[in-house]
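Handing you this structure, nothing more for now.
With one protein chain withheld, the remaining protein chains of the complex are depicted in position.
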Amino acid sequence: MTDLTVNLPGMAMDNPVMTASGCFGFGKEYSQFYDLNTLGAITVKAVTAEPRSGNPPPRTAETNSGMLNAIGLQNPGMNTTVAADLPFLEDYDLPVLVNVAGNQQDDYVNVVDHLSRQAQLSAFELNISCPNVSCGGLQFGSDPESAYKLTKAVKNTTEHPIYVKLSPNVTDITEIARAVEEGGADGISMINTVLGMKIDLQSSRPLLGNERGGLSGPAIKPIAVRMIYDVSQAVSIPIIGMGGVASADDVIELMLAGASAVAVGTANFADPYACPRIIGDLPARMHELGWKSAQELTGRSWNHCKSPLSTLR
Amino acid sequence: MTDLTVNLPGMAMDNPVMTASGCFGFGKEYSQFYDLNTLGAITVKAVTAEPRSGNPPPRTAETNSGMLNAIGLQNPGMNTTVAADLPFLEDYDLPVLVNVAGNQQDDYVNVVDHLSRQAQLSAFELNISCPNVSCGGLQFGSDPESAYKLTKAVKNTTEHPIYVKLSPNVTDITEIARAVEEGGADGISMINTVLGMKIDLQSSRPLLGNERGGLSGPAIKPIAVRMIYDVSQAVSIPIIGMGGVASADDVIELMLAGASAVAVGTANFADPYACPRIIGDLPARMHELGWKSAQELTGRSWNHCKSPLSTLR
Amino acid sequence: MKTADFKVISHRQIADHIFQLILTGEEAANMTEPGQFVHVQIPGKTAPLLRRPLSIADAEPAAKQCTLIYRAEGPGTKQLAAAGEGDVVNLLGPLGNGFTSAPEQDGKAVLIGGGIGVPPLYYLAKRFAASGIALDIYLGFRTKGDVFLQKAFADLGQTTITTEDGSFGEKGYVTDQIKALRGNETFYACGPRPMLRAVQEAAESKAYLSLEERMACGVGACLSCVCESARSVNSPYVKICSDGPVFNSAEVKI
Partner (left out) sequence: MKTADFKVISHRQIADHIFQLILTGEEAANMTEPGQFVHVQIPGKTAPLLRRPLSIADAEPAAKQCTLIYRAEGPGTKQLAAAGEGDVVNLLGPLGNGFTSAPEQDGKAVLIGGGIGVPPLYYLAKRFAASGIALDIYLGFRTKGDVFLQKAFADLGQTTITTEDGSFGEKGYVTDQIKALRGNETFYACGPRPMLRAVQEAAESKAYLSLEERMACGVGACLSCVCESARSVNSPYVKICSDGPVFNSAEVKI
């Protein structure tokens, strides 16, 4: 029997596979396809204090093995979210990670404070890395000092565990990771999308309404693996890994790199059953590679234990 | 008639397509496939002062729409290069860009000084962005101050034009671009590879001998486009664009983003005829899109002139 | 709503770059609402990352068949065009809300299609014709080689074809033709934005418009496919994939 359970701060998960923020709404749409309780956990779309209208369309473009998005944090604001969206998840028995965004520190504190009373919520994910908004978000993701302060301020606001979601668009991601760990973060989510752009040859203008967008999907997996590998050796809090995951092999790769759980984003769009399919494939694939439990995968690419297969052979 | 010529400092090119450093050796291998004079220009493999043995194999791994490499600047050193490799290009009539790497400023100055007497050479490309060497190179690519100083020192050493090759693995690439422009750079090459990694599930260890590698190929094209778009608006020196170019459409996209010429790297591996094929396809594709000359493509995605097609329609 | 494999019954080119793909699969039994669409996984050894949204051009729910008509233009649709008889195509759908409102009692249905917006109107026309609703059909194309389905539509109602260059039917735009109309008509339109805008102006609120936008999920989860809302209650945008693709003309700013 392969043991798929993993334990992260605030989230006791039946398996290491969860959904990535912004790629799964609040779960309602995908609940038409399968029982959400199959998931290890769910991360919901970014919530801000005030309603956000997001960016003008087009908001997505396909690239080689990837896609660009410039949604721009469209959301109805925390009040409506609490009233209209979160209650849907009451019927499910799975950890809920709420993604929070804002322009300045107070915005984050506000939203976290307001949402902390929600029973459905297991932990917060601070989105300090959205590349698609002109102001706020990203500066926290590239400046260790503000990342530290923000994390600390939010930690003082709530009893719930805090995951900070890091941007890959920085010179040294381990620096930011260390800063948020020091600020009291309980975990790290990484990576958010990589800044990119596509130009429409017909109009000769950027294709997306917002010009630049965030690159996600299999194209960025090697970038995610490298960063998770580096950050997991720089901090001692757990990592929720993401970036291009579309198969059980990808989950294993990100966990070997250093992730304790893995989120699936873009892959849901091609295959609405992506998460249950991956979860279903995991035990057999882990068995084949000689692994008995999901927890032992974490960081095995660098912690110099021998892999089970090389011991066996 | 579509006019394909472009003029860059030190390089009067018959067409905007050149080879990317490290992906074409010194041209000898590919001269078995076609006449190198077909190319707009050629960029040769990195040259260092002393011989470099490079990284242990495996040195390449395939990823989705991309590849990782960790060659590690293997080269026989400038003396052997001058004696054994550069003379081959004497028989050709095309601009030759020589890629130079080093650990510290003096290394670059040394190589440039030594090679400046070579007749075949049109300009230098300073590789301050190789992700595959433990020391040197990359720090110049992520610190504006050292990038500025290095550029200035090299400019004082030679009459030849200097292109500085930038790393995408930075928080703000425009900052580095401005620094090298201020240092006297005649042009910018971008982007070098994106830091990445792949883990071998059988051994559960990083697949590459050097663990981390540089990601290239179509997967990174959106990253290149975004950075060229931003840098071309921040500086007024020309850009040699590269990153995932495999077709005439890709050349047009990078030029619309802001490049004045475009280099092809990884695509040569799948199709040794990639460059002549792309050059052959360009005129018809430009005509279809309403462009009369390659030069008018540069930066048209942001300079708010109407595209020829939107004027026609 | 689910993903399901369909088998290609027939696949042929019916105009310049335009292909008609007839598929059979159990899920076609649910394709009862004209104006809905399917999200198509491009078949092939390595599929592109995202599905492609295509309207249901026709369906025979009882016979478990459906028809898609599309323009092979970009890499995805070009790859789709290579699917042969017997090949399997995976569809997600039927998705969205179609043309659910019939014209008022004794009213006429005016169907207005432009280019690749024509296909969903065929299934609608068939339904209206079967219910005895009077139909005026206006279909606009760029040039003669682009024209398709004109005979099929002509069998269902009064059909006017326009081409921009006059090489087939009336010369000009389809919207020129409807300017004169004012009366008991309800408009049903699908096509390029400028055409839809003209219909919106001409028809005021008695129009249903089918919109397009780039999609990722196709099911309302990713907020890719928005269009500005004219009512703006909670959100300034509606989602084309799940709130639409067919909207009452008064609901959207286009």
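Per-chain numbering from 1; labels A, B and C assigned in written order.
Everything below uses one rule, namely that a residue touches a chain if its C-beta (ideal position, glycine included) is under 8 Å from a C-beta of that chain, and two chains touch if they have at least 3 such contacts.
Keep in mind that what you see is a predicted model, and the values were worked out from it rather than measured.
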Contact with the hidden chain (one of B:Cys23, B:Val98, B:Ile279 or B:Ala294): B:Cys23
Selected from C:Gln79, C:Asn97 or C:Gln150 as touching the chain missing from the view: C:Gln79
Among B:Ser65, B:Asn99, B:Thr171 or B:Ser189, residue touching the chain not depicted: B:Ser65
Selected residue (touches chain absent from view) among B:Asn7, B:Asn37 or B:Ser53: B:Ser53
Contacting the left-out chain in the complete assembly, out of B:Ser189, B:Asn268 or B:Ser301: B:Asn268
Touching residues on subunit B - with respect to the absent chain: 22-25, 29-30, 32-33, 45, 51, 53-54, 57-62, 65-67, 69, 71, 74, 76, 80, 84, 217-218, 266, 268-273
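Everything below uses one rule, namely that only the chains that are shown with their structure count from here on.
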Pieces of the assembly after leaving out subunit A, positions unchanged: B | C
Between subunit C and subunit B, distance of the C-alpha-averaged centres to the nearest whole Å: 45
Subunit A-subunit B separation of Cα centroids, rounded to whole Å: 33
Centre-of-Cα separation between subunit C and subunit A, whole angstrom: 36
Touching two or more other chains - residues of subunit B: none
Residues of subunit C whose C-beta touches two or more other chains: none
